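The complex appears here minus one protein chain, its other protein chains still in place.
Naming follows writing order (A and B), and every chain is counted from residue 1.
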Amino acid sequence: MATHSPETTHGHEGGTAHHVTSSRLLIMTGGALLVLTVLTVAASFIDLGALNDVVALVIAITKALLIIFIFMGLRWSTQIPRLLSLVGLFMLLLLIIATLSELLTRVWVPLPGH
Amino acid sequence: MASVALPAPRKTTSRNYLNAATTVKSWLLTTDHKRIAILYLISISVMFVLGGAAAGLIRLQLLTPNNTLLTYDAYNKSFTMHGVIMVFFFLIPSIPAVLGNFILPMQLGAKDLAFPRLNLLSWYVYMVGAIFTLVALLWGGVDTGWTFYTPYSTQYSATAVIPVGLGVFIVGFSSILTGLNFIATIHTMRAPGLTWFRLPLFIWALYATSLVIMLGTPVISITVLMVAIDRILHVGIFDPALGGDPLLFQHLFWFYSHPAVYIMILPTMGVISEIFATFSRKPVFGYPFVAMSSLAIAILGFLVWAHHMFVAGISAQSALIFSFLTYLVAIPSAVKTFNWTATLYKGSISLDTPMIYALSFIGIFLIGGFTGLFLASLGTDIHLTMTYFIVAHFHYIMVGGAIFGFLAGLHYWWPKMTGKMYSEFWGRISSVVIFIGFNMTFFPQFIAGYWGMPRRYHTYAPEYQILNVLSTAGATILAVGYILPVIYLLASLRNGKPAGNNPWGATTLEWQTSSPPPTYNFLKTPIVTDAVYHFHLPAGDIAVDGHGDGQALGPGSAPATPALPAKTTDER
Partner (left out) sequence: MAQQVARPTVPAVPRAAAPIEAEHHVEHLGHHYESLDQQHHANMVGMWVFLMTEILLFGGLFCAYFYYFAAYHEVWMEATRLQNIVAGTINTAVLIISSMFVALAIWAVQTNRIRMAQILLALTIVCGLIFLVIKGYEYYSHFTEGLVPGAMFQWEGPAEMKRPAQLFFWLYWVMTGLHAAHMVIGISIIGFILYKTMKRTYSPAYFTPVELGGLYWHLIDIVWVFLFPMLYLMGGHYGQ
């Protein structure tokens, strides 16, 4: 592959080395994810008003980032997976945000008599 | 017997992908990208005939204002079938799955796509999706239009929406598999020395197309699945009477279906770039801009979907933003058109059949593109939405764009695919017939639409008859134009002159191997030492077949690309 595609030569030396994530880091990440799960459930039992939703989503995003960067190894990957996951994320946000922004700025003119 | 055996080696010196094995099983279980391309070519041609037949019914019905050939119901089913088959089963797979499948690995100097078995699976998935749709046809058809607008499709239509929805859902996975294969192949299977900015523009176009496929198709898949589920549950997720919102469906639908237009047009643009370079014997003017404009179209294509919903009651702010963004798409499209035109300047132009199609494409695409700008502007759109103006506009893009591109590419690569030349005379005749027939069919529809003739009705006011008669007459000419290539291309298989490796004097890698190519495309992995489209070099020095053997190079021993030319000369 090193002979084939220039972009991969930046990724890992000689093209053959693969990153080995240590078992300790993996277990610690798993532990952190469990703690975050407990946190998010605990937070849902406290009245934070509108913040409840925000907290739940922020914790979910944190957990997802931990899984992507450590379990899925994006932290040590080549550029392509990073680019692809960014593109995927961007499109997901585009779909949701553009649709919601349309919904939330919509103004219905009431019919007379209704 | 011996006398038969003797000349045989000369006649069949190239054992190629077509004669490597000839059993039906060897075709149905092949993982050779070239054979899968042929399988796709046959399948989409059958679907094209079916979709075309539905179009024929529509045009016949509209010959007179109150024709009784079709009932309103049969008419609705005809245009739905025409739309569903043409969009999902012909236009979207046409260039990527046939020409892309065949040519992409060869232009990269690879032996196959990255995942040959997934490639075969993609064809089978396509067939399953097609069968679902055809079963629905026999079942009595669908009358929702290819857009499946809710709540009609979820609550009220009494036709086979679920089988067709599932068919669309399934066929989506076939394009996803193709797109996935293309992206992985382009990233990892390029021949040594073939850097990104040495890639042929067809590859850039297919890369952009694949991105659109991968990002858009899953959304339409899940959306039609939601429609199918709601037809069973009747909860009304898209039904305003039951608390749902049809605009959500339209958002999700057009999030894919607008970019789907770019799935059709981007590969065409790639084909046109190749043909313009080859037949004017010049590098494409402003190569990096043409390459980047493909990506720009892919990105901008995702930012404009709500322009299909201007009259559906979306918010004014959103409409304004989407209208503005729609104008922006014109920029990369214009970049391409200007650069193609500039490529012609002072070129040695030869008007062979592919070039005639390519030149026709430019004119038609200009009309299709500019009328798109009319529709992007909010005020005009309100007048023109749901009229024949829209029908004419998107046929100028889809037929004039995608089908002209497909025919251009098919004529360009036919000698490579089959090893035979078709009749150039008939090729030119039919390209002109198609051009005339196409414009005669669809240009009157612009006028009819501008005058206010609504689409999707089986009758119309008598004032529009002259335009509709013209249109139907044009459709007849167009049909003749489509039948001609079938005849002379098939005839070329039997009587065609041998094409030779490079009949057009093109520079991309697929022309450096024999026609038809051997099973693994190249006897030795080519090494690329120069930019693409280098017509200034003498023919023998164009790209390198056999100077280098990629096999021998292990990882780590990669020769630095700039050093290669000197090295190869030394070896000589």
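The definition used in the following text is that a contact is a pair of C-beta atoms (placed from the backbone, for glycine too) under 8 Å apart; a residue touches a chain by one contact, two chains touch by 3 or more.
Keep in mind that what you see is a predicted model, and the values were worked out from it rather than measured.
The residue touching the chain not shown here, chosen from B:T188, B:Q317, B:T459 or B:N501, is B:T188. Looking at B:G83, B:P200, B:G244 or B:P516, the residue that reaches the missing chain in the full complex is B:G244.
Against the chain not shown here, chain B presents residues 1-2, 4-6, 8-9, 12-15, 110-116, 176, 179-181, 183-185, 187-189, 214-219, 221-223, 226, 229-230, 233-237, 242-245, 248, 251-252, 518-520, 523-525, 549-551, 553-555. Against the chain not displayed here, chain A makes contact via residues 1-5, 8, 15-16, 18, 20-23, 26-27, 29-30, 33-34, 37, 40-41, 44-48, 52-53, 56-57, 59-60, 63-64, 67-68, 70-72, 77-78, 80-81, 84-85, 87-89, 91-92, 95-96, 99-100, 103-104.
Throughout what follows, only the chains that are shown with their structure count from here on.
Against chain A, in their complex, chain B makes its touches with residues 187-192, 195, 211, 215, 219, 245, 247-248, 251-252, 255, 302-303, 306, 313-318, 550, 553-559, 561. Partner chain B is touched in their complex by these residues of chain A: 1-9, 14-16, 80, 87-88, 91, 94-95, 98-99, 101-107.
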